[in-house]
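A single protein chain has been omitted from the complex, and every remaining protein chain is retained in its original position.
After this line comes chain A, so read on.
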Amino acid sequence: MNKDHAQLTQLLQAYLENKLDYKDYESFFNQLASLPEAELTALLDAHAQAADTSGLQEEFINQRLHKVQERIAQQVEPSPSILPQSKIKQSRIWMAAAAAVLLLTIAAQLYKKYSQQSSDIHTQVVLNQIDIDPGGDAAVLLVGGKKMQLEGEKAGIKLSDSSVYYMDGSLAVGQHSQEIELITPRGGQYQLELSDGSKVWVNAGTHLKVAADFNKTNRQIELEGEAYFEVHRNEKLPFTVQSGGQKIKVLGTVFNVNAYAEEALTKTTLVSGSLQVNDLLIKPNQQARYHKSQQNMQKLDIDAATAIAWKEGVFNFTGVPFDECMRIIGRWYNLDVIYETAVPAVDLKGKMGRGVKLSSFLEFLEMNTGVKAEIKENRQLIIRN
């Protein structure tokens, strides 16, 4: 044991000084990777102060750090509605900055592509004359049939046993004992806390109904559209979500339901806990897909993070068919997507922040798939092949 340890120390020293023979690499990495995690962590910690032997210039590193920062920004765009205290002004500035970052990234990619041919490129990123803002917090509340426009700035509401409050504590609706319905328009999203403490994030174009006796005799929800749930555990009152021909039963769980009327499939993705969808039991990182017209249910293994990316303010297009991506865009930007000829046979991969203007998304679309699209009046997006 001691002999091995001494050998590894020697190899490590040589490796850090860039003096390790290539023939020793396999053995070195093998020994390193086989260390117990605690020991390997300690090793990494111990060398935190060791001298930098890379000889890379500070300038080089700073440039690289800049590039990485741009990529990070693309991934972590915050959703405007997550924080109860979110200031719309601040997030608008952030959205503009994020759009700029995205454009910079696109410009940088264009540089990379063409820099070999010409060393003096002026890349012009042309914005459409017509542009469309992304969605934001917006919703309407129906209480016993009476309609009420909710304040976007307040971003979320909390249901108590008899009243409805905004997340900041101010009163929205006084005494009631009826069914409550939250409706988000296209281009809207909102947050909701139920009287049992469960939290729901509601995406664009969604209807969510909370039963009148919620948290008393049942915990029944009806959903058409998309929502992300963090359900408070209560074994005495199972939480159910009904979406068309699909019923979900839950004890205490985190999951996402995608059940838009215009989609052929209803998709339920489990993040943690356990879930029963009609007769199917699913585990974390699994998705239940219900085909509405065929009335059959399928189970898939999936990275739950991709299904809930929208809640973190990010579109994750990986694995989503092109036409479905465009319907998602249509709902968030409140547009009608029209295809000039057929639906392009391309895959849109990757992620994008939800807070960018439509023109930024269109740049992203063209860069990744070659598909061009044009914004027209009357909120129409024409996809040209």
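Assume a contact is a pair of C-beta atoms (placed from the backbone, for glycine too) under 8 Å apart; a residue touches a chain by one contact, two chains touch by 3 or more; residues count from 1.
The criterion applied here is as follows: contacts and distances are computed from a predicted model.
The unshown chain of the complex is recorded in UniProt as "RNA polymerase sigma factor", chosen from "Carbohydrate ABC transporter membrane protein 1 (CUT1 family)", "RNA polymerase sigma factor", "Cytochrome c oxidase subunit 4" or "ATP synthase subunit a".
Of the options A:Glu26, A:Glu235, A:Asp279 or A:Asp301, the residue whose C-beta touches the omitted chain is A:Glu26. Seen from chain A, the chain kept out of the figure touches residues 16, 18-23, 25-26, 29-30, 32-33, 37, 40-41, 44-45, 47-48, 50, 52-65, 67-69, 71-72, 75-76, 78, 82-83, 85-86, 90, 94, 97, 108, 111-112, 115-116, 119-121, 312.
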